[in-house]
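In this view, the complex is presented without one of its protein chains, the others remaining in place.
Going by the order they are written in, the chains are A and B; count residues from 1 in each one.
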Amino acid sequence: MTVSDPQAPPGGAAVTELPDSIEITTEEGRRLAERLADNRPHARKLLEVRNLSTQFFTRDGVVHAVDEVSFDVDYGETLGLVGESGCGKSVTALSLVRLVPDPPGQIVEGQILFDGIDILKLSRAEMRRLRGRKIGFIFQDPMTSLNPTLPIGFQISESARTHLGLSRNAAADRGVELLSKVGIPRARDRMGDYPHQFSGGMRQRVMIAIALACDPMLLLADEPTTALDVTIQAQILDLIRSLSAEFGTAVMLITHDLGIAAGMCHRVNVMYAGRIVETGVVDDVFENARHPYAWGLLDSLPRLTDTRAGRLRTIEGMPPDLIDPGAECRFAPRCHYAQDRCRAEEPELTPRDGEGHQARCFGTEPGGWIP
Amino acid sequence: MTEQTGAIEAGVALERRKSTGLWGDAFRRLIRNRLAILGGLFVIFLALLASIGPMVTPWEYFDQHTQEVISNNNRPLTPMQQVEGLDHVHVLGTDNLGRDMLSRLMDGARISMMVALVVQAVVLFIGIPVGAAAAWFGGRIDTFLMRITDVVYAYPDLLFIILLGVAFRETFFGKALDGLLLVFVAIGLTSWVTMARLVRGQLLSLKETEFVEAAKAIGVSDRRIVTRHLLPNALGPIIVAVTLGIPTAILAEATLAFIGIGVQAPRASWGSLVADGQAYLRSFPHMVLFPAIAIALALISFTFLGDGLRDALDPKLKGKQ
Partner (left out) sequence: MLTYVVRRMLWIIPVLFFVSVITFSLMHTVPGGPWSREKKLPEATVRLLNDKYGLDEPIVAQYLNWVGPLHIEDGSVACCGGILAGDLGPSYKYIDRSVNQIIGDGILTTMQLGLMAFLLSVAIGLPLGIIAALGHNRLPDYAATFISVLGISTPTFVSSMLLIVVFGVVLGWLPVNALKWDTDPTAWILPIIALSLFPIAQVARYTRASMLEVTRRDYVRTAHSKGIGQRTIVIVHMVRNALIPVVTILGPVLAFLVTGSFIIEYIFSVPGIGREYVSSITQRDYGLIMALSMFYAVTIAVLNLVVDVLYAYIDPRIRYS
């Protein structure tokens, strides 16, 4: 008996099918089979975003929060989305699951293909079936992201009951299983506890359990550790990394912290003012960055060799107003290397050294004026 | 910081665009709120009516046109009723004693506006110092003051006001200003508590901020910090509380007048007008209808204005634009 996955493309390698003689009888087995089906090598990527633009229509103007952003996420890979507050990274993630608050926000153009499915063309009901089931979301603040009046056991098993049709008991069992997987001791006892009875780090673990409850193919993690203590941060990141490896879940990790991106991601996108300004494999971006903003970010990290007497290095100036941005390079006002061309037209993403390494800068293009 | 992420993008962009300051932004938001503008306009109208009105009408509120009533078969005149041999008309009719309703309504407006202003003045005068002291000094003083407010708060307002009214209505104090002084004091004494709690809450959260630490470090005196730094920041919610407290005060005064406590005859508080007209409800409803509408409009407009101010001064509370 083969496990059929309605979302698998026709054809494709049969290497990861289960042999006919195996009967799927357990929940565990069913999930395993599904995952195998999901992670078949495909010609396409898990997530293909093309020219995504999301805007906010306010009384004072139209804010171009996400401006023609394109990127891919491959099955099972971890992609980092790095940038400062207000650069559009969170809005990008929300756009992927169509959770941008509307009004005032709207996805105005672009195409989002998730496992071959055109997200922007789905009906609301179909979109709802994807959320939680195929795409999980971890939010930044575990304190406010959990419902304070519902036991966490209920909140974890909610999506399992909704999407997988599990009975209350089966869903509760799965909840206990998930809780222990994310490292909460005495999981069964704690199913009836309320969020305020957990510490910040444990609450985030619960959030992770919720996000992974239905074994999604993609996990969107929006600054999952920003609200936590540094010591807890490492634990949470380790947890995400190990779980995603174990279940083959792709992760899009949004963060402003370069260190986190460097430690967790296969590839990185650097965002600035609603645009991707550099993208590539993590080693390339960190060791061979080719955009002045990326240099500024890397440079501003305090180093062990810094002396106390020296000043912290910052990028001068402020990010631009996203209402009706002009036709110039958005980083030009703050860029040491900017020249007239930068203020007249906006560069495109062009290739650099390294696989898939691109940057949006006239100066660092081959033949450009920045060495 | 995480509530409504998209708002961060929008907000950050907007912040860089305009920096007209807290009051400029709030004012612009307020202007857009049509209900608040309506309310505000009516409040201004009431204020004008209260201050200038009695000078404009041809009669006083206590003038009894007894002859006209008698000639009308001992019945009050209805609005715009023509009486033979007279060259004037009472636009809103008269009451059973021949007093012009319009003039009496204006006196009522005067009373209501006075209640609004004086009571809130009392509230601010007691509430702000108590709240500020409790927040600033903290510790024992805070506990002590808060216990007092808790106990005062536990006493049902209307009961206390009634008891005060009953106790003092025969005294000099009770008869001062046609009984209004008693009303002001009584209502004020029950209303200051919410203001004190509000001020205390605001100051407590502001006290821990860094600019207060900075001010202390420079050596600014305590009193200065409170008056120059803390209170102005708490000003927004204070203004809202004052505006929203006015309807309660006006309502309390009207209810008291209706029962017969507070304003003495022949003054025409809207509440006493309703009480006067009660007996004539079926035959001459205009005696009750006009003061009733006046009360309702006054309350509604202050409520709309107060709501508008609250939405304008705290943008987080305003939902989708």
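Throughout what follows, a residue touches a chain if its C-beta (ideal position, glycine included) is under 8 Å from a C-beta of that chain, and two chains touch if they have at least 3 such contacts.
Since this is a predicted model, take the numbers as computed values, not measurements.
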Query = Given the contact definition stated above, which residue among B:69, B:101, B:133 or B:162 touches the chain not shown here?
reply = B:162
Ask   = For the full complex, which residue in A:95, A:145, A:204 or A:233 touches the chain that was left out?
value = A:145
Query = Looking at A:84, A:109 or A:158, which residue reaches the missing chain?
reply = A:158
Task = State which residues belonging to chain B touch the missing partner chain.
result = 2-4, 150-151, 154-156, 158-160, 162-164, 166-168, 170-171, 247, 251, 254-255, 258-261, 271, 274, 278, 281-282, 285, 288, 292, 295-297, 299-300, 303-304, 319-320
Chain A residues touching the omitted chain (full complex) = 97, 99, 128-133, 136-137, 139, 141, 144-150, 158-159, 162-163, 193-194, 196-197, 207, 210-211, 213
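Rule of thumb we're sticking to: only the chains that are shown with their structure count from here on.
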Note = Taking each chain's mean CA coordinate, chain A and chain B are separated, in whole Å, by 53
